[in-house]
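Take this structure first; my questions come after.
Excluded from the complex is one protein chain; the other protein chains are retained at their positions.
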Amino acid sequence: MPDYKEIFVKTDICTGCNTCKLACAVEHSKTKNLFEAMFETPKPKSRLYVEWVPENTRIPVLCRHCEDAPCINACISGAITRSDQGTVVTDTDKCIGCWTCVMVCPYGVIGRDKALHKAYRCDRCPDLEVPACVASCPTKALVYESVDTFSADRRKAVSKELVTGKGV
Amino acid sequence: MGNHYVIVGGSAAGMAAAHTLRKKDKAGIITVLSDEKSPPYFRPMIPYIINGKKKASHITLSGNGMFTEQGIDVRTDTAVSALDTAPKTVTTKSGEAIPYDRLLFATGSRPYMPETIKGLDTKGVFSLKTLADAMAMARRLQDTNHVVMLGGGILNLKAAFAMLEKGIRVTLVVYSPEVLSQLMEPEDAFLIRKALDNAGLEIMTRCSATDVVTDAGGVCAVALSNGKELPCQMVCVGKGVIPNTDFIQKSNIKINKGILVDKHTACNVKDTFAAGDVAVTHDPVTGEKVTTALWTNAVEMGICAGLNMAGIKTRYTGTFGIMNATQVAAEPFVSMGVVHTRNKDVEVYIEKSGHTFRKIVFNKKGTRLIGAVFIGDITNAGMYRYVIREKKPIDRFKSHLISHTLHYGHFM
Partner (left out) sequence: MSDNQQFQKFTSDPAVMQMIAKAKEKNIPTVWNRYEQMLPQCGFGETGLCCRHCLQGPCRINPFEEGAKTGICGATADVMVARGLDRAIAAGTAAHSGHAKHLAHTLLKMTQGKARDYKITDPVKLKKVAARMNIAVDDRKDNEIARDVALAALADFHEKETPVMWAASVVTPGRVKVLSGLGIVPKGIDHEISEIMHRTLYGVDADPVNLLLGGLRCSVADLAGCYMGTDLADILFGTPTPQVTCANLGTLKSGSVNVALHGHNPVLSEVIVQVAEAMQDEAIQAGADGINVVGICCTGNELMERHGIPSCTHSVSQEMALLTGAIDVMIVDYQCIMPSVASVAECMGTKVITTMDICKITGATHIEVKDETAAENAKQALTHAISSFKARKNRKTDIPEIKNTVVAGFSTESIVAALSKLNDKDPLAPLVDNIKSGNIKGLCLFAGCNNVKISQDINYTTMTAKLLKENVLVVATGCGAGSLMRHDFMDPSKTEELCGKGLFTVLNAIGEANGLGGPLPPVLHLGSCVDNSRAIEIAVALANYLGVDTDKLPVVASAPEPTSEKAISIGTYAVSAGLPTHVGVMLPITGGPLVTRILTQDVKELTGGYFIVEPDPNKAADVLLQALDERRAGLGLE
């Protein structure tokens, strides 16, 4: 499998501001402009979720585009496929809104568009160089990297922490 | 030259196994023998064929979803009539003997036609199982203004809606006290029942058909156990399915209702495997032996069988005896695991409102999630499935399971 970039989350620096959710909805709107997007019908949907775990952890959750994606296997209409960019994509023309993908997704990141009666999820913003959520994150808690680069950066950070005795 | 994999059955389990084999073994020869005339298709989509919303070409399997591999020889209209495990050969109805290195039984199931109902062989009586059935129903529908459906299961409901959408009157005759009795307790189905009633579906519960009444055009009415007779032009039987094991019964493959398999989807005879509706598997929650008839399960098990056939030893984690999701009449629902709780020693939490119903079932000690029903709001259902299936310790997030506030963060 080629080394695609993925969206990673640094939960230690997420402040739970939900900016990513707004940016995501705007990017998936018709006008791509916050002030106009708010008044669109149907309302554009954010495809990621910011969850909270007591006492103080905020966790943005979004489609992992799993290598062995249960939703692809489960889909009863053949609407879910893997794209050339490595993402798991729902073809809305084929989706019949049976929600089997919702039933099998262990991350809970497939949404139901009630107006359109279609499932939706993160598409990693195929038209953008950097996905809207990552670009919008004020604390850089969302990172768009290949697995290797992300792991290498994490290793470096942890090593520095060990050497200096300080958090980074 | 590589292995010759022969797969009997060209639907979910068989095709999932075929595509998995192709991914893992580029050299092997893969032959799929299907008794259906049409090339493989997404079977759950056939209700849309009845009302014309989809054409057969829209629901083709090949190239969609996980079915994207090339180089699989699918032979349609090729029913198998005999099996010999030594030497390893299957024989088609036309008499062709096909040798195999590894064999998969993915023969699926067929509708159960109760003998207690007389006249089911009449023209105009259907049971919706194949694309051919759906196309025949579509044709009959042109001269039909009332359909009586026997059985309140999910497939019948989907078919009923397909016909309601065409403006045809549909009456559902259900022996159980409520629809979807396989998937939930009667009292738990109230929201769905309400939605069905509002959508104009006529439902008669605690009632069964005794006779199909015919005239020159085929079916003209259904006689019921309560003495009433419903005039109609079409009958659809949806009373469950039975595994297709006909040609296997004479062989040395162990069968008990369905084909018995071990944890690695293998049958009792070397180099034979089974997957999908025909296979008897285990329910990870109850530990019971079960057969299911769900596309999603069949695909998963087919993938697992494909891996094992390719020599990649893979454990099949089993399927819930009960699991399904869909949306009927604008009411989405998910049902999985242990959901029939009457007189059972389990811990149950129920939360209902005017538009949502939620039932969460724990084991007796309350330490493990074993079942869930969601109606109206099915958010994060997949996480519940994961918790049930993986037998996750729940002490850290039990309250979130109950209050339906679980999210992925709780697993981290």
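Going in written order, the chains are labelled A and B, and every chain counts its residues from 1.
Convention: a residue touches a chain if its C-beta (ideal position, glycine included) is under 8 Å from a C-beta of that chain, and two chains touch if they have at least 3 such contacts.
Keep in mind that what you see is a predicted model, and the values were worked out from it rather than measured.
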item	value
Left-out chain, listing which of the shown chains it touches	A
Absent-chain contact - pick from A:A37, A:V89 or A:V143	A:A37
Contacts of chain A with the absent chain, listed as residue ranges	17-19, 21-23, 25-26, 34-35, 37-39, 43-46, 114, 135-136, 138
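Following the convention adopted for this analysis, only the chains that are shown with their structure count from here on.
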item	value
Inter-centroid spacing, chain B versus chain A (mean Cα positions, whole Å)	32
List of chain A residues in touch with chain B within their complex	11, 49, 51-53, 57, 59, 61, 70, 72-81, 94, 96-110, 112, 117
Residues of chain B touching chain A in the complex	16, 42-45, 48, 58-61, 64-68, 295-296, 299-300, 303, 323-327, 332, 334, 336, 378-383, 385-386, 406-410, 412
